[in-house]
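What you see is the complex with one protein chain gone and the rest in place.
Residue numbering begins at 1 within each chain, and the chains themselves are lettered A and B in the order written.
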Amino acid sequence: MTTEHHHPTPAQYWKIAVLLGVLTAIEVALYYVNLSYDLGSLNAVLLIVLATLKFVIVVAFYMHLRYEKATLSKFFTGGFVLAASLYTVVLAALGVLVIRGS
Amino acid sequence: MTDVLHEAPPDHPEHESTGVDNRKLGMWLFLSSEFLFFGALISNYLLYSNRPGFAGIYPSEIYDIPFTSVSSFVLLMSSLTMVLAHNALTRGDMNGTRTWLFATAALGSVFLGGQVFEFTEFIVNSNMKLTTNPAASAFYVLTGFHGTHVALGVIMLLSLWGISRRPGGLSEKHGMNLELVGLYWHFVDIIWIVIFTVVYLLSVPPA
Partner (left out) sequence: MTATAERPQTTIFRRPSAKTGIWSWVTTVDHKRIGIMYGYAAFTFFIIGGVEALLLRIQLAQANSEFLTAGAYNALFTMHGTTMIFLFVMPASAAFMNYLLPLMIGARDVAFPRLNALSWWIFFFGGIFLYSTFIFGTTMAPIGADGIGGVDGNLALGGGPGSFNFLANSPDGGWFGYQPNAGPLYSSGTAMDYWALGLQILGLASLVSSVNFLVTIFNMRAKGMRLLRMPVFVWMSMVVAFLLLFSLPIIAVALFMVTFDRQFGSLFFAPVGGGDPILWQHLFWLFGHPEVYILVLPAMGMVSEILPTFSRKPLFGYSAVVFAGAAIGFLGFGVWAHHMFASGITPVAQAAFGLSTMTIAIPTGIKIFNWLGTMWMGRIRLTTSMLFAIGFVAMFTIGGLSGVTHAVVPSDWQQTDTYYIVAHFHYVLFGGAIFGLFGGLYYWFPKLTGKVMNEKLGKTHFWLQLLGFNLTFAPMHWLGLQGMVRRTWKYAPETGLEPWNLAVTVGAFIIALSIAVFIVNWVTSKRRGQPSGLDPWDARTVEWMVPNPAPEYNFAVPPVVTRLDHFWHLKYDEGPDGRAVRKPDADDIVAKIEHDQLNPASPIHLPNPSYFPFFMATAFPTIFYGIIYHRTLWGKALIFAGVLIALISVIGWAIEPLEEPHQEHADGAHADEEEAAHD
């Protein structure tokens, strides 16, 4: 177990947890707001942005990727990008995602 | 001592390497592949979740958002307890490590309990089973596999907790094991972050 690189302190971990909780609360609030005042596609965009933020925060700080060697980020991001691309194409081909002209 | 890469004992000559411990690199590679696994399950759900014309009830018609929000929050907080366990270990605080490990396993178990409760509600009260329609099948298989991953994680956490109670248990050597289990645990958490948003919050009942 190497300890040369920086680790967040417990206090910082708690702060991150509070942030994650707040983001979750906003997500849930947004869900209910959308039920009352249909936000259209803005709802999906905002929710995805919020989820992405939580995702990145957990990966960067809890999984420590921010402080690791770049190699790990490349592999991890690569897998994610590959999955996202492939499944976007599959869903488009199956008619779930409508891409203009297809 | 365990770090072949930074100390070269006489019979382990220097070699070319990424600088990342073998097991850590292995775990990150494995986790990258899991994106493809859960991606397929999530895509499958997106395909069927609001396709019109199925018999029986759709999952999106019966989600309990407040309930799921709470269980999502519980799982999220288990990532906090996980890093606190790891942090305690780096400081040599074995009591703290044990406490936070147990807390993580407990929170994970609460999440699992919530899943079991949700499934039971769906099956018994709403009559939505695996066999009801493709949307139901997709929902159960996606959340079921996620739950299985959580359960395996809980088993690993409890094993670490058990090992930590033995003399010389979670020594520096086993510290890597805790870090590896931690990476797995956080990954299972971020998959749920995606599922909570895409499956629950963005659910659209069929036309």
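Everything that follows uses one rule, which is that a residue touches a chain if its C-beta (ideal position, glycine included) is under 8 Å from a C-beta of that chain, and two chains touch if they have at least 3 such contacts.
Quick caveat: nothing in here was measured; it's all calculated off a predicted structure.
Undergrad: Among the chains present in the display, which ones are touched by the chain that isn't there?
TA: By the stated touch criterion, the chain not on view contacts A, B.
Undergrad: Which residue among A:I26, A:L39, A:L53 or A:L86 touches the omitted chain?
TA: Checking each option in A:I26, A:L39, A:L53 or A:L86, the one touching the absent chain turns out to be A:L86.
Undergrad: May I ask you to list the residues on chain A that touch the chain which is not drawn?
TA: 71, 79, 82, 86, 90, 92-94, 101-102
Undergrad: Since one chain isn't shown, list which residues of chain B touch it in the complete complex.
TA: Interface residues of chain B facing the absent chain: 1-2, 4-5, 9-18, 20-23, 25-26, 29-30, 32-34, 36-37, 40-41, 44, 47-48, 51, 53-55, 130-131, 133-134, 137-138, 140-141, 145, 155, 159, 163, 166-169, 171-173, 176-177.
The criterion applied here is as follows: only the chains that are shown with their structure count from here on.
Undergrad: Just the number, please: Cα centre separation of chain A and chain B in whole Å.
TA: The computed centroid separation for chain A versus chain B comes out at 15 Å.
Undergrad: What residues on chain A touch chain B, complex-wise?
TA: 1-3, 7-10, 13-14, 16-17, 20-21, 24, 27-28, 30-31, 43-44, 47-48, 50-51, 54-55, 58-59, 61-63, 68-69, 71-72, 75-76, 78-80, 82-84, 86-87, 90-91, 94, 96
Undergrad: Could you please specify the touching residues of chain B with respect to chain A in the complex?
TA: Touching chain A from chain B are residues 2-3, 6, 18-21, 24-25, 28-29, 31-36, 39-40, 42-43, 46-47, 65-66, 69, 72-73, 76-77, 79-80, 82-84, 87, 89-90, 172, 175-176, 179, 182-183, 186-187, 189-190, 193-194, 196-198, 201-202.
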